[in-house]
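Note that one protein chain is taken out, while the other chains of the complex remain in position.
Chains: A and B, in written order; residue numbering restarts at 1 for each.
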Amino acid sequence: MSVLPTVAEPMGSVPAAPGRSSLLARIWRDRNGRIGLTVIVLLAVIAVLGALGVLPHDPIAQHPAARLQGPSSRYWFGTDQFGRDIAARAAVGIWTSLRVAVVSVAAAAVIGSVLGISAGFFGGWVDQIVSRFIDILFAFPAILLALAVVSALGNGWQNTAIAIAVVYTPIFTRVSRGPTLTVGGAEYIKAQRVLGTPLPRILLRHVLPNVSAPIVVQVTLALSWAILTESALSFLGLGTRPPTPSLGLMVSDARNTVATAWWTLTFPALAIVIAVITLNLLGDGLRSALDPRRDSRP
Amino acid sequence: MLNWRWLGARALGALITLLGVTVVVFVVLRTIPGDAITASLGIESGTLTPAQRASLEHFYGIDRPWFAQLWAWISGVAHGDLGLSLTNGKSVTSLVASSLPVTVELAVLSALIGTAFGVVLGVLAGSRPGRASDSLTQGASLVGLAIPEFVLGTAVVTILAEAFHYFPDTGTFVPLTRSVSGNMSQILYPSLVLAVAFAANVMRTTRSEYVEMADADYVRTARGKGLSPGRVRRSHILRNATIPIVTLTGIQFGYLLGGTVIIEQIFALPGMGRLLFTAISNRDYPVVQGTVLVIAVLFVLVNLLVDLLYRMIDPRTRAS
């Protein structure tokens, strides 16, 4: 698979609990965050419009008489080999791709963080087991994981999401384990444990807030890789189930028509590029918003 | 210098990881519908009589319970025998041995190119944050991250053919040791394609580290002491930014070892990704198992190496 996931830099030692001003406002203060936030809202609106079916054309209806037409006032982005409107398909494609990305990353983030926090907090054999398990997942070629999931369960966006979630879970575990180790060793946590504060309370009130920052940043980056991974899986024939469009499927299908009908590839590819860039910018914004050293900076 | 206890613990951990990967592959492969017989005969497998099917299952060695197969395989591996391919009868060791250099070279070369470009551009952007050169580099790196690899790969192949009537050599793989130019005519372009996303990631990390470090107290102190900007950059900033860059390079490199399949397909390179992909479609269990094991070994080794590098760069990590 094409995507190179990277673990975002762990930030500082122990990030401070979120500040007073709201997260959105803090993101807005960062230039990249501002751009990211604006475009992601725009994309979300387009996606929702597509999903609600309020766009001028049906993304699935075929018009064989209007096959492979270039962009025009009727078909803004042209039509594909079935005479389907590419603009409508791209809108729904954004919806599908974002949905795959959100679902897979949410699953990976929750499972991965629970594992990572448990490993870091309890240490000992829990840490040993979790770490070994995560090492195994890491060392397992992503392509095989994806192929296995899709072969066993069949195509469909849910299964694509499961495959991507499995690939990204270990990253979240690794990102959350480190900070938890540091927090878990802190005096006030030790004190809480001695005082007999219930475990769930310690974890939720004291540990989670302190490790959430790196996880949140990781989420936006993982979302952008998930979009790329979805397109890579589509290239290998393991993507969303047609006729539902996804950006990856549209691009990989159009790879062979690009020389004779450039619009079939250009618009969905552009949507992928914009989505990935936007999520990265949003990640930049989040990182600086959550950076504990930020307030001390000029 | 080296802590042998630490190394021993790491080796044991690595061994457990590899065993785990082996077992998982085994179970996963056998849960996927279809086997070597359906993969090789397709619908013709429907014409087999039960007796024929039984004899084929015996031939492929898939008639025994999976744990017996697993045990047989592991004891084979212990003796350095990875088994025989179910589809072409060649030894898995020889198949892996011929495809391993391709993938490793592809990964190493793209990592080198990617790191070099990434660090240089990152420093360039980070030393003048907010300027036009910074925005331009950042923009380029974002685009580099965002283009799907298969689009970039196909575009490169098509443009080379259309504009220059050039097609990367797809004949028998030429090792670097035999002919540098022969080898480069096969590996260079695919490595460049892979290097794009690699460089983009390294660039972004380098830049942010650089910007952060430039603000750090000790760097200000160094400047205050009147050290030249070049000296500060070399001895303080870059040195401290090395750890995150090494981490990132290590992780990306590890992923590349198992993630070159698309580029190998497009450039028709006989590497591990393609070997694995084909073997999965053919339900060629021994080849899948062998390839995954080797990829996992490489991955573990790269991680070990990264950790060793840490300990050399930053003595403080030795304590933990």
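Just so we're on the same page, a residue touches a chain if its C-beta (ideal position, glycine included) is under 8 Å from a C-beta of that chain, and two chains touch if they have at least 3 such contacts.
Following the convention adopted for this analysis, contacts and distances are computed from a predicted model.
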TODO: Just go with whichever of "ABC transporter substrate-binding protein", "Nitrogen fixation protein NifT", "Glycine cleavage system H protein" or "Protocatechuate 3,4-dioxygenase beta subunit" UniProt uses as the name of the absent chain.
DONE: "ABC transporter substrate-binding protein"
Task: Of B:Arg5, B:His79 or B:His165, the one touching the omitted chain in the full complex - done: B:His165
TODO: Quick one: say which of A:Pro56, A:Gly185 or A:Pro243 touches the chain that got left out.
DONE: A:Pro243
Open item on the list: Counting contacts across the full complex, list the positions on subunit B that touch the omitted chain.
Closed with: 32-35, 38-49, 51-52, 55-56, 85, 87-90, 95, 98-99, 154, 157-158, 160-162, 164-167, 169-173, 265-268, 270, 274-275, 277-278, 281-283
Task: Residues of subunit A in contact with the chain not shown - done: 60-62, 64, 67, 80-83, 147, 150-151, 154-155, 234-238, 241-243, 249, 252-253, 255-260
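To be clear about the criterion, only the chains that are shown with their structure count from here on.
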Task: Residue ranges of subunit B in contact with subunit A within the complex - done: 13, 16-18, 20-21, 24-25, 28-29, 31-34, 142-143, 145-151, 154, 158, 197-198, 201, 205, 208-209, 215, 244, 247-248, 251-252, 254-256, 258-259, 261-263, 273, 276-277, 280, 288, 292, 295-296, 299-300
- [ ] Quick one: which bits of subunit A touch subunit B in the complex? Just the residue numbers, please.
- [x] 1-7, 9, 131-133, 135-136, 138-144, 147-148, 151-152, 224, 228, 231-232, 235-236, 248, 251-252, 255, 259, 265, 269, 272-277, 280-281, 287, 297
